[in-house]
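The following block contains the structure, expressed as structure tokens.
Heads up, one of the protein chains got dropped from this complex, but the rest are sitting where they should.
Just so it is clear, A, B and C label the chains in written order, and each chain counts residues from 1 on its own.
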């Protein structure tokens, strides 16, 4: 490799400002009698609580929250923010999570008073802009996935999965067909089996083959008319494309089963290949991954579910529908499974996604996927000299390393390497997922990271490895530069302190 | 002192996130061919530059800026922000600067599209909301200062000073009165003498007396009809109220001189005493200090100038004026000195100030001053056991310590103590101002800091002192926990690198 | 002009070279050509940010029901509460917004501590010792509560008050198709749940507090019924009500769920919102979703971390307590900030102000004929069921022309029929809500307009 200029990331990603002490909780900052709130002057009579309610209902003491000034609230929360790594501070190559940079235009759209300030119970006549947004987004998502229609209600990927399974169930039931099993490869994300249970099915796990893909023979052996369907992500969680997908689809359809596509990895294939064209019947998308909603420290997301024509009538409802050119209304599909969200889904996340799609356009979305795959392959190739790549061949948008050998030979775990990488100023990759890879480190650089950042990231991996081989103590002690050092997770579970009040 | 619960500030104010390396400049992050910008699709013909301009005018090469992606821009700037202390992160007791907490409602007002999006050249008929804001603010400022009218044009305190001096000049000239001197106490802020020069006057400096106040006799001795006026701040830069102000005013007025009030310290006296009632003729206010515009890393501010009735006609213009109830227009004062700003002043700062005033109300403003003075006196009393207070008596909103003895006995300078305090997670106090105090440390806690924070701050001073007495090396090495250690200022001036291109 | 992809042409070439590829197309060699998309995506060309902003501004114009342009009297689970600039500013800090789930606690103390504070606040508000780090929304939180209740009680018999918000009931029904729970809906009588017919062993009993017509239920007798039937007591509780009323936990609720939108989240057309979930210590290992615990780091410094992870889907897979992975953390962070801003006193004041405003409006409607109270004798909280002479949905449309979002027609939530309202009134019930943001002046004018329009 030629030498590259400095990266927009790495050690400098966030310099220490001052000190390394813990920030007190807001409850410790609290002083009786202090406050920050200000409410509107209403001119409504100041009835007492006793005048308004039966006394049996009345609280006998106020709920104790914190009592702080606005100034102290601001300082407290701002300081907390300085104890938090984020995409905006640097690269976040967390596999399976697609921590791409999210354009700020999406924030701008999601905070427009004409979107954010709209009550969800307002009639369609007064929310045409929102309905248009939904319909336009639904169409775009269907084009990207090759499906016929979609529900936008599910609030995240897992909610989409469960929705999809209920759609399967409704479909089979409408055919008078009772089926009990769902097939899931052992590389699947944990939400898949968990959703299956909630969908009232049993999980049949099939092992991956030596290529890291679905073992076609094992699959065929598992198939019968008790199988309601299969859940797959493609590329799978190893970042590998399931090349036999057409055969898999045929096999499933042969026994009357449906194919569910876990779209968490859609970022790899936009404009290249579509789940619908692979033979999938149901697809959820993680808008918070592929379509650039920032992850918010754990959410919110949105997990729309798109389906093939035969499932359209079963979709949750009501659905925003264009009932005449430029006129929108809520329409409930004829055999709808019902609502899966209290209102219309995570609407502002949906608006963000549409902004993202519209600013990119069709070509742009394909470019996103190309670059995501390019970056992942570059880092794979760059690291393969010193690291073992699990299932070493060209990958899609992410790549999985196995540190099994390192663990065996040096007692250094994937987690240790992850912690050491953080000292270099990057977020760690995903560890121990997928479960089928020993000591897995899963890297998803995403398309928004530059070559310079990839190189710096690769160097960070090398530095960590170097320490693991020559300076084990440094690896076990890592991270030493973060606001807290390695955290005692066992103690947290053992002597549970789940609220401030639960403190000993 | 009883033990207080933890403060919303101090060491924890901003924990280190990762590493301590420098952030590269944007020019080093630049890669030819990369970009972030997006412009509107206009449909205007794509004429070349050659088709639009005479070739002699055309740039022969584009101005090289940086070439970065939006993602890298965001990471770069966000990381820079993590290398910056601010009020929102913790206490900032910088004397003379009034680094109070600034309510976020002011930001909300200043970003309303109905204010921020208005072109300054739009006629009064289309900007009545702005003119109302100006007129309402002017009236409030006049009430707080006890003056008759004000100009809102000056962009900061220093601009206000110069405007005030030009008003003096115009006033005297209109009286056929040629005067050449302005009196300034030696404790004055540097902008005062600098403004005097630009106002075409000569500075006559008078020494402070043993109380730290204007030496009345020395002042009287300096007065004659060549004196155009005096510039004072009251409380003065030592945080002390000039008790002889009535006598001073009388003496000045006796020789036909005017009194100029440097309102940088207005935060101490709102609702308690008014410059107009003290006998001042001209007052500037630092809205960015007293009226809660955050300082922006050095600006913007706003320095409106209010005057007594005899100076109203000379004010800069045009001025927003209520010409009929609820109807506003621009009116130029009859003998206006002219414009002192390209448009109407720092309008958004003015809007912030009005929001601040309206949310506080008259009582609230007085409370602001009471608490500012209370906090300063508390910290004075708290520190006086271990530190020498310059002119040790009750102060107003700030207090000045002198470390002359420490310097003499231990070679530890005020600057060393300031740097050591920063290791405790607070901003340092002001050092070496006012110039008349040896090894000055000037502390202005402001009213928004809590007792808990004051106590933590006092402890930080004590820790620093303790180190100075017992562990000098730690003081000289401070600060060690900040993004960079002590900075070589001499080298910066000696081998000047004022742009990236000036690098060796 | 740029997209968000940093690769220069030179870099593209060098990267492909490094991989030994001739073109980006070859990156996808693993994708069988038979299934590849042979054409470009049939989507409009990308446009620039200002173009798209302009387009969204045009769309926004067609959303007339904006809380900054219409006076909002709509509630029904989504409220126009105060959302101060300071909370918006803090909750939108990019460190919170652009972080992932706190899998690496050493670099996620900010989010973790904010969640820990959130959990503490929600636990206190609901009067229970345990809260999780959020669920999707109130409706799906109720689904999780029912699942927990069934798992805990071992009985799939789930009794649901018809006073539970119709949408929430619908969501519970949808998911019961998978879990196989047997749902029974219990009707209301005079605006309150009539549990009198319930007998025998139950798995779960669900009641809403207040119910969706605003009525305050008698939680003590629900507790008694649960004791009698062996049911887990689940309350779908408005958390704002705890500012003035006894907490559901103090009545012995086992699980309390609710919608936290009112704490720092804009109306947002229904999402992202904030599912609240609190329970007893007994149920903690059945808790759905993430929970943050306090611990220490290697140097003994206080630190936070997600804990009891073995309940979660990524570890327990098909045996997990729930399938939830992404939740609504950012809203939880916003809620912790908003509740910090409200504080003990503000939280109580806000609830009281809602109650006062509601009383003020209900007093005005006592004398009307066009718009009257459906249940004049009821103790209500922040919601009022108003009976209109004209169909309620028509009233909403006509009130819009006068600048009001007047409420929600019960029929819009319920569909053609509903166990909570008699068929003949359903179309004439308007759900009206008064928050602390409504002034007497606004309420006065609204009452007059409503009386006129509803006639």
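Criterion: a contact is a pair of C-beta atoms (placed from the backbone, for glycine too) under 8 Å apart; a residue touches a chain by one contact, two chains touch by 3 or more.
Please read all numbers here as calculations on a predicted model, not as lab measurements.
Student: What shown chains come into contact with the chain that's not displayed?
Tutor: Output: missing chain touches A, B, C.
Student: Would you indicate which residue among C:50, C:187 or C:370 is in contact with the undisplayed chain?
Tutor: Of these options, the touching residue for the absent chain is C:50.
Student: Hey, which subunit C residues sit against the chain that's not shown?
Tutor: Contacting residues on subunit C, toward the hidden partner: 1-2, 49-50, 53, 57, 68, 82, 84-85, 89, 94, 346, 349, 437.
Student: Just the residue numbers, please: which parts of subunit A touch the chain that's not shown?
Tutor: Counting over the whole complex, subunit A touches the hidden chain at residues 15, 17-18, 31-41, 69-72, 74, 78, 103-105, 107-108.
One rule holds in what follows: only the chains that are shown with their structure count from here on.
Student: Round to the nearest whole Å and give the separation of the Cα centres of subunit A and subunit B.
Tutor: 46
Student: How big is the gap, in whole Å, between where the Cα atoms of subunit A centre and where those of subunit C centre?
Tutor: Subunit A and subunit C have C-alpha centres separated by 20 Å.
Student: Show the residues in subunit C shared as contacts by 2 or more other chains, in ascending order.
Tutor: 4-6, 11, 47-49, 84, 86, 94, 107, 109 - these are the residues of subunit C that touch more than one other chain.
Student: Where in subunit B do residues touch two or more other chains at once?
Tutor: Answer for subunit B, listing residues that touch two or more other chains: 15, 17-18, 31, 34, 38, 69-72, 74, 78, 103-104.
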